[in-house]
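Handing you this structure, nothing more for now.
A protein chain is absent from this complex, but the other protein chains hold their places.
Every chain is named by a letter (A and B) in the order it is written, and numbering of its residues begins at 1.
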Amino acid sequence: MGPILKMVAQRLALGLLTLFIVSLIIFLSVEMLPGDITEAILGQGATPETVAAFRRELGLDVPAHLRYLAWLGDIAQGDLGRSLASKRDIAELIGGRLMNTLFLASFAAIIAVPLAVTLGLLAALYRNSWFDRGINLVTLSSISFPEFFIAYALIFLFAVQWDWFPSIVNVNSDTPFWERVYRCILPAVTLTMVTTAHMMRMTRAAIINLMASPYIEMASLKGLTRSRIIVRHALPNALSPIINVIAINLAYLVVGVVLVEVVFVYPGLGQLMIDSVSKRDIPVVQAACLIFAVTYILLNLLADILSILSNPRLLHPR
Amino acid sequence: MATAAQNSLKLLGRSPWSARFGMLVILIYVATALGAPLIAPYGETEIVGIEYEPWNAVYPLGTDSLGRDMLSRIIYGARNTVGVAFATTMLAFLIGSIAGLLAATLRGWADQVLSRVVDVMMAIPPLVFALLILTIVGTNLINMILVIAVLDSTRVFRLTRAVAMNVVVMDFVEAARLRGEGLWWIMRREILPNISAPLAAEFGLRFCFVFLTISALSFLGLGLQPPTADWGSMVRDNATLISYGDITPVIPAAAIALLTVAINFVVDWFLHETSGLKE
Partner (left out) sequence: MTTRDELSLLRSMGQIDRRGLIKGAAALGAVGAAERMFGGSAFAATPKKGGALKVAIGAGSTSDTFDPATFTDSYMQFVGFGCMRNCLTEIDNSGKLVGELAESWNATPDAKTWTFKIRKGVTFHNGKALTTEDVIDSINHHRGPDSKSPAKPLLAPITTLKADGDSVVMTLESGNADLPYLLSDYHIAIMPSKGDGTVDWQSGTGTGGYVVKKFEPGVRAYLERNPSYWKSGRAHFDSIEVLSIVDVAARTNALTTGEIHLMDRCDLKTVHLLQRNKKVNIFEVTGSQHYTFPMITTQAPFDNNDVRMALKLAVDREEMVKKVLRGHGMVGNDTPIAPSTSFYVELEQRAYDPEKAKFHLKKGGAEGLTIDLSAADAAFAGAVDAAVLYKEHAAKAGITINVVREPNDGYWSNVWMKKPWGACYWGGRPTADWMFSTAYEAGVAWNDTFWDNKKFNQLLVAARVELDEAKRTELYKDMQLIVRDEGGVVVPMFANYVGASSDDLTHDKMAGNWDLDGMKASERWWFA
């Protein structure tokens, strides 16, 4: 385990560096965007005079590098700062939304990951059969449709036509757990449909890729059943790419679901992020981006650790 | 040369129906894309009738919100969308797989540098990244292809690196190293053939993700420039109709889906052939 711990420590240190660079990139990009928060908020009502007054009030007349350093100083002490637009504490602003985002992501992942891996194994097991082709056809078609389109279609069928589920999520912090699960079913199914195909196909491909290996042939010569060969011999060695694609999809579930949030009116982080970008509310964009980055870095690290554990050769490189 | 052609023909002869179907569909799409002006009944941007005409003999798929012929838009859409998606995916794979192979083969600091750069890029949500960059540099076709390709290449990089890592530690790679083979040779001749299967599978999916990205960007108001017909934006423009059970928006989406399925059927076949399984 020694090398792994060392790697974890290394990667966490690098992770901090990554976060720093991400925050710098985001800060610079938002600064480079045409227009600033005062113009974005005042919109067409902006006059040079009111914009100048607003900038003074928000402290935007301070040079950019000083504002960045001040922000960095705060963040080092764990203070996310306050939103420029609403003056609210960002930790408080983001907290509830982060929980919502994580809730929906876990909900979708709990359905999608086991489903995708199972389907991928079955497809590999019965490859080139009608079952394989059918599964491929269904999952491929489902990811070919944009997510907002799938969402509209599900709403049309299950909310408008049959009235089984609500068309908008509309939950708040007081909503009981099962009520929340019920109201989140349609978005979770949408996300499942969007992510399953990718993971399922990678599972299938990774396993088929190994099926011609000598040790698999040896196993089949020994007379083991195909399902046993796949689960016991092929799967462990195919884990690395599978874990990687799962990590990418989990990250996507946390980070990339803006459109699903919009269509189901779900108050998640993605929506907050897009809003804040368009309002040029830099501290909020920064905070949200850092949360996304942390999620990504941790998932990534986890995937790498699992990959290494699944391949002893990587564990002891020559 | 002749034998190569014969081999390909033989290969084709052995191909399963799904792959043949896939190739046929791809051929039709390519032909449509190339011959759009000849096939389409009307011009790409020509306003020919009133808005939202139902399907009829004159406009086989009806008209869109401005009264442009849907069928013609979809035919021209093949040209714009497939071209853009192909260019973007190729570029993404070129960047991503080379970088990934380099990282896996060289390991050490090269791997560290490349992986950390990619980490930083992937740590920023792609849609937000695209939104930021496209808002700064402006949304023209070239910018869009570049931005999507670079964002996609990070995913390709990760996959390439991950699968190549498993191959790099194999004995035959070690043997090649000891033989004194060059880096490029090892990457191309020893590693690439052994990781082509997952890469091909990824290619089939990445290709269709480009459509989705374009569509998502047009949801945020950043798609291809109008009045160019592209399927991603067409899905977006007509998506609200589906709330009333109108299937017009399904057509461009189905066009994307059919192509995705076709490409992936071919990819599956390729996967099967390269796996060396003879069943």
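As a convention for this text, a residue touches a chain if its C-beta (ideal position, glycine included) is under 8 Å from a C-beta of that chain, and two chains touch if they have at least 3 such contacts.
The structure presented is a predicted model; accordingly, all values stated were derived computationally and were not measured.
Note that the absent chain touches A, B when the full complex is taken as a whole. Checked against the hidden chain, the listed residues B:61, B:74 or B:220 yield one contact partner: B:220. Of the options B:18, B:72 or B:135, the residue whose C-beta touches the omitted chain is B:135. One chain of the complex is left out; on chain B, the residues touching it are 45-47, 50-52, 65-67, 131, 134-135, 139, 220-223, 225-227, 239-241, 243-244, 246.
Residues of chain A in touch with the missing chain: 33-36, 38-51, 53-54, 56-57, 83, 85-88, 93, 96, 152, 155-156, 159-160, 163, 166-168, 170, 172, 262-265, 267, 271-272, 275-281, 284.
By definition in this document, only the chains that are shown with their structure count from here on.
Here chain A touches chain B in the complex through residues 14, 17-19, 21-22, 25-26, 29-30, 32-34, 127-128, 133, 136-137, 140-141, 143-149, 152-153, 155-156, 160-161, 197-198, 201-202, 204-206, 208-209, 211-212, 240-241, 244-245, 248, 251, 255-256, 258-259, 262, 270, 273-274, 277, 289, 292-293, 296-297, 300, 307, 311, 313-314, 317-318, going by the rule given at the top.
For chain B in complex with chain A, the touching residues are 16, 18, 107, 112, 116, 119-120, 122-128, 131-133, 135-136, 155, 158-159, 162-163, 165-166, 169, 174, 197-198, 200-202, 204-205, 208-209, 211-212, 215-216, 219-220, 232, 235-236, 239-240, 242-245, 249, 253, 256-257, 259-261, 264-265, 268, 271-272, 275-277.
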